[in-house]
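One structure is given below, encoded as structure tokens.
Some chains omitted; the rest stay in position.
Chain naming follows the written order as A and B, and within any one chain the residues start at number 1.
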């Protein structure tokens, strides 16, 4: 693997998931692979799960890890040809090349603005790192994608699936703040590549990018969409069409035990209790969110392992 | 040891102190014990000594360490049943379970509010971690206790004691800010479990919780209390009864070389010079504060070692 910025970077998804599950039995098996290799983790935004699980994954592989909260250092310039006499003090061209010399792999987290759709969609920050860095880049959640989360989700569903072609529903949930579409996007793309029957349900106006959803079924009636679901992935996102807007906080979209039925409940976390999902779901056996979070380590470890093998 | 949140978690104090002193001669002796084990350190408040000494202790034992300033990530919710549509974005139930999967031991620092006595006394944050985490918890200073400091103090007194049953005095000192009672509480509890003669001295109104002091002698006359002391532990704390209030900044309570006499001077640091204690004491041979700070490493190392042995 030469980079992991999009789920398409995984060449053999089934094999990768199978290996991740095996890895859980012996997380330190490939500890020599990362010896004297360094992962630099760059955070333009805060992180708990992604940070800890990716650091853990790297250390499981024997890597050294160096972490930098970029905003504590300085503001980077991403535009070409700018006269840098204002707020930015270093150009991504230099920053990416320089950090590449201290790193064997660079992992980057940078959320979207949710105000400038075109800029967010261009993934200018991540793409700039890909363009100027001379080592592989790992996406720890970018403007439009969260492929490490999606891989963890795929591992979780694979581990828990008891039948062929399970029904998976991505169900929008209310939230007081405007959130990115990244998790939803990557989940949809991942499911499209697995042997599952995917349905998306959300209020009108919350359609994800057509380039993501393609032919995936969209049903505006949540109850109908949830019928006979095996896995229900609940997530809020802000509007894509009316970009970054909170169009609805309709509480009736909150996931409840009754709506969930016999399905497993999934969420990437952090989750707002009794807003996104009621306590009764999270505190029940139906919830697999803790398992999902655990699989973040092994998703990251598989990605780092495949990159290390190709260095 | 299954956790270390209170000095009562040490089952054999004398033996633990003896081992800590031996450990100082060969800090890397148990380096295999922590191999492939991870300590996650969570800071809700800033830290210098505790952070560096605990990290050092873990690495001396061969552990991996991951550090997170929690407030940089997000605000945790601790109440049950809340509709989380305001400032908190993740419930401790999820956070503690998730982090437990990335950690073999979790260490937590979280100071009291000093405004809500009942909430502070409930140790809601630490207790929530104990309740929901699935790995052992270490207290790096909580609302009401600082047991790692107390163990370091016990090691220091043991190392320096030249006679049976030395006289130890805990002497309140003035301070411009309202400080927690945690250090004083844990010191008192620790001394009650050692072969020492403990006296507490402070202005009226600064009584610590009776549940802590029990039958320990309290003398409001500092000079009298200090007579024939072998060790004088100086520390400011805010009022417990008039909770969190600074009732006095009476400079006459500052420790001086004259008052100290032949006793050893102890303080957990950081210490405000010429407010809590005069320069002449800190700059003399009587001060053992640097030794105390060094013993923080070995106190933490003994605690982590005993926990690792019981994993």
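Things worth noting here:
We adopt the following convention: contacts are C-beta pairs under 8 Å (C-beta built on N, C-alpha and C of every residue); 3 or more make two chains touch, one makes a residue touch a chain.
Owing to the predicted nature of the structure, the values given are computational and were not obtained by experimental measurement.
Identical protein chains form the entire complex, numbering 3 copies in the structure file, with 2 of these shown.
In this section, only the chains that are shown with their structure count from here on.
Taking only C-alpha atoms, you rotate chain A by 120 degrees to land it on chain B; that is to the nearest 5. Centre-to-centre, using mean CA coordinates, chain A is 39 Å away from chain B. Contact residues on chain A toward chain B in their complex (touch as defined above): 27-28, 31, 46-49, 51-53, 55-56, 59-60, 69, 176, 269-275, 279, 282-283, 289-290, 293-294, 297.
Considering their complex, residues 36, 38, 40, 64, 66, 68, 70, 72-74, 77, 80-86, 88-91, 93-95, 97-99, 101-102 of chain B touch chain A.
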